[in-house]
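First the structure, in the form of structure tokens, and then the observations on it.
Below, a portion of the complex is reproduced, with chain positions unchanged.
The chains carry the letters A and B, assigned in the order they are written, with residues numbered from 1 in each.
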Amino acid sequence: MAELTHMIDSEVFLAFSTYATIVTLKMMLLSLLIAYFRLTKKVFANMEDTSLAHSTEDKKKMIRVDPDVERVRRCHQNDLENIVPFIVIGLLYALTGPDLATAVLHFRVFVVSRICHTVSYVLALPQPSRALSWVTGMFATFSMAYRVLSTALFL
Amino acid sequence: MAELTHMIDSEVFLAFSTYATIVTLKMMLLSLLIAYFRLTKKVFANMEDTSLAHSTEDKKKMIRVDPDVERVRRCHQNDLENIVPFIVIGLLYALTGPDLATAVLHFRVFVVSRICHTVSYVLALPQPSRALSWVTGMFATFSMAYRVLSTALFL
């Protein structure tokens, strides 16, 4: 892992920046989707969010759990649990000086798998579509972690 | 995005370090606040946490869901969902060599908006205080993501 500084100016790091930004934006879009569902379906988690309703009874009805909102929330949570490891390990992986084609392949597989995961989850497509996309993304991250640890182990 | 290495020694990166640390510490304080509420209100999620109670009946009463604890937990979760994208995109943004004043403005807007968000959420201030601070923080992150992708797109 000598001369990491050179790696920051490399095309691998540029590719990592691009894919990391895209997959992070995808995750943020789920936040917006949850907000959209909450507003259109009038499903809230906090009493102060129901100020559009007039009577107290109407307000209480808005504080509920909706299956569609919960589905997108689970999808968002799964994104958080998988994209955070990808960003951390991907950044360190980009600094180990991997081959450009191999690195881009890893990033693309991860990003495409997470997009498939989101589509499968939000549209409730039959399994194993969601399970396979989840496993594929995880595999890409594990493969990068293997290279990080085999190139630069310092205990 | 040439000569990223120079950017790491820049004042922009120094500013990013400072604001990223502050907003991360703010998020960690919410963990402590949840722990404080759980201990003082005696609301736990696990049976082994109720060891201070003597009878089994008292222990079971402590395993419950409390609206105040849930409120701070939702606030903390929202922090996680918004601060992670800020850190990822902000780090890459700091490496694109933005103007110092513009960069510091982005970081300040984000950090102030998240502090407003936390205050609005924990104190249950009337809307749209929380909604506006959430949107403002997201807007700052989207603006930085736009610069990252327009400066350094590598697909």
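Criterion: a contact is a pair of C-beta atoms (placed from the backbone, for glycine too) under 8 Å apart; a residue touches a chain by one contact, two chains touch by 3 or more.
Model, not experiment: these values are computed from the prediction.
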| item | value |
| --- | --- |
| Subunit count for the whole complex, all chains sharing one sequence, 2 displayed | 3 |
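In this text, only the chains that are shown with their structure count from here on.
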| item | value |
| --- | --- |
| Between subunit B and subunit A, distance of the C-alpha-averaged centres to the nearest whole Å | 16 |
| Partner subunit A, residues of subunit B touching it in the complex | 1-5, 8, 71, 74, 80-82, 84-85, 88-89, 92, 95, 121, 124-127, 130, 138, 141-142, 145, 148-149, 152-155 |
| In the complex, subunit A residues that touch subunit B | 5-6, 8-9, 11, 13-15, 17-18, 20-22, 24-25, 27-28, 31-32, 45-49, 51, 76, 80, 83-84, 87 |
